[in-house]
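Shown here: the complex without one of its protein chains, the others still in place.
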Amino acid sequence: MSLRRLLPALLVGVTLLGSSALSAGEARSLAEDEATEQRLVAISSELRCLVCQNESLAGSQAELASDLRREIRTLIRDGRSDREIIDFMVSRYGDFVLYRPPLKATTVLLWFGPGILFVGGVASLVLYLRRRNRALGDSALSADERARASALLDAAGGPGSQPVTQQAPRE
Amino acid sequence: MNRFLWPLIAFIALVVLLAVGLGLNPREVPSPLVGKPAPAFTLPRLDAPAKTFSPQEMLGRVWLLNVWASWCVSCRHEHPVLVDLARQHAVPLVGLNYKEVRGDAAIDADKLSRDEERQQVVERAGAWLARHGNPYTLSVLDIDGRVGIDYGVYGVPETYVIDKAGIIRLKHIGPVTPEIVSGKLLPLIQEISK
Partner (left out) sequence: MIPEIGNLALILAFCVALAQGFLPLAGAHRGRAAWTAFARPASRALALLVGVAFACLTSAFVDNDFSVLYVAQHSNTLLPLPYRIAAVWGGHEGSLLLWMLMLVVWTLAVAQFSRQLPEPMVARVLGVLGLVSAGFLLFILLTSNPFDRLLPAAEQGRDLNPLLQDPGLILHPPMLYMGYVGFSVAFSFAIAALLSGQLDAAWARWSRPWTTAAWVFLTLGIALGSWWAYYELGWGGWWFWDPVENASFMPWLIGTALVHSLAVTEKRGSFKNWTVLLAISAFSLSLLGTFLVRSGVLTSVHAFATDPRRGIFILLFLGTVIGSSLVLFAWRAPKVGLGGRFALLSRESLLLTNNVLLVVACSSVLLGTLYPLLIDALGLGKLSVGPPYFDAVFVPLMLPALFLIGVAPFANWKHARVDEIVRALRWAFIVAAAVGAAAPLLYGRWKPMVALGLLLAAWIVLSALFSVVRRVGATRGGRSFLATLGQQPRSFVGMHVAHLGVAAFVAGVTVVSGYQAEKDVRMEVGDTVGVGGYSFRFNGVREQQGPNYRALVGDFELIAEGRTVRKLFPEKRFYVSSAMPMTEAAIDSGPLGDVYVSLGEPIDKSRPDAAWAVRVYYKPLVDWIWGGCMIMAIGGIIALSDRRYRVRLRSGSTAPSSAGALARHT
């Protein structure tokens, strides 16, 4: 992109907002109605095309996908809500068409799994660090273990680093 | 227990899951319509386009609805099986001719008027049945695929078993084979015909 095109690029926002003035020869939108089309894209990118390997209804060029997009357009024009349109699809093709699986008994693990993993991961991290510090610094260690631990500590620094000083764990 | 065994346990669980997964077909989508009433429609008949057919007419009988089209390659493979099934007179077989013209990639259906398209549908579907045999009690014409959407059709051929109360009891996706007929369709039909 050359310098003389920097300015228009920076001013994009302005054009994005107000590109309503149609010049002569300005191409017509394929959709008869912009709002319908935007809703169509929003809904159909959450739905899976059934005949394709793994594509959304919005992106697919398969015939069934274009039939279903037409069907969704009709439903939008009939004034159905997004919820109703999605239910229309689910009642015919099942939960399989939803790229965002609904929260129900079978998907609890899917939706809460990452959160549980996160909390569990951070909790076990903290627990581990505390236990580790206790294991390394506790006087209840046997003499043998203490010797081993200090051997470890000496070794740990590797070439070029200072011996580890005994510091109170900050908890 | 040795906590260093956990990665191994998790891994074994994963391998078991993958092994089970190998036996599954990820492309087969079960229909939510099984156990639900067959969606209503009123469509013109192929043999007499002036007349219509709707599923209510079949109430009280067990019947099969088979989705087909002359452009569908797998339909040709399953067709002899259907012809054979029809000879046994076990069950009435209704054909749903699905997007006969506009489903065919070789035809630019946008250029046809509605009447032209309809005429072509009747001609092509009729010719195909004349050539390969007609197993259907009757066939109906779903020219634009609207009814197909209500039935959740996503791959032709598909076959539905519908009971006396008009409830869909089974949906089979893909060509019907002799094994499917003897192993799945006939036992179910016998059971629900009692």
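Every chain is named by a letter (A and B) in the order it is written, and numbering of its residues begins at 1.
The criterion applied here is as follows: contacts are C-beta pairs under 8 Å (C-beta built on N, C-alpha and C of every residue); 3 or more make two chains touch, one makes a residue touch a chain.
The model shown is predicted, which means the values in this text are computed figures rather than measured ones.
Along chain A, the points of touch with the absent chain fall at residues 1-2, 4-17, 19, 23, 25-31, 37, 45-46, 48, 52-56, 59, 94-101, 106-107, 109-110, 113-114, 117-118, 121-122, 125-126, 129-130, 132-133, 135-137, 148-149, 151-159, 161, 164-167, 169-171.
Those residues of chain B that touch the chain absent from the view are 2, 4-5, 7-8, 11-12, 14-15, 17-22, 24, 26-30, 105, 108, 110-111.
Following the convention adopted for this analysis, only the chains that are shown with their structure count from here on.
The touching residues of chain B, counted against chain A in their complex, run 29-33, 103, 145-146, 149-152, 154-155. Across the complex, chain A meets chain B through its residues 50-51, 63-64, 67-68, 71, 90-96.
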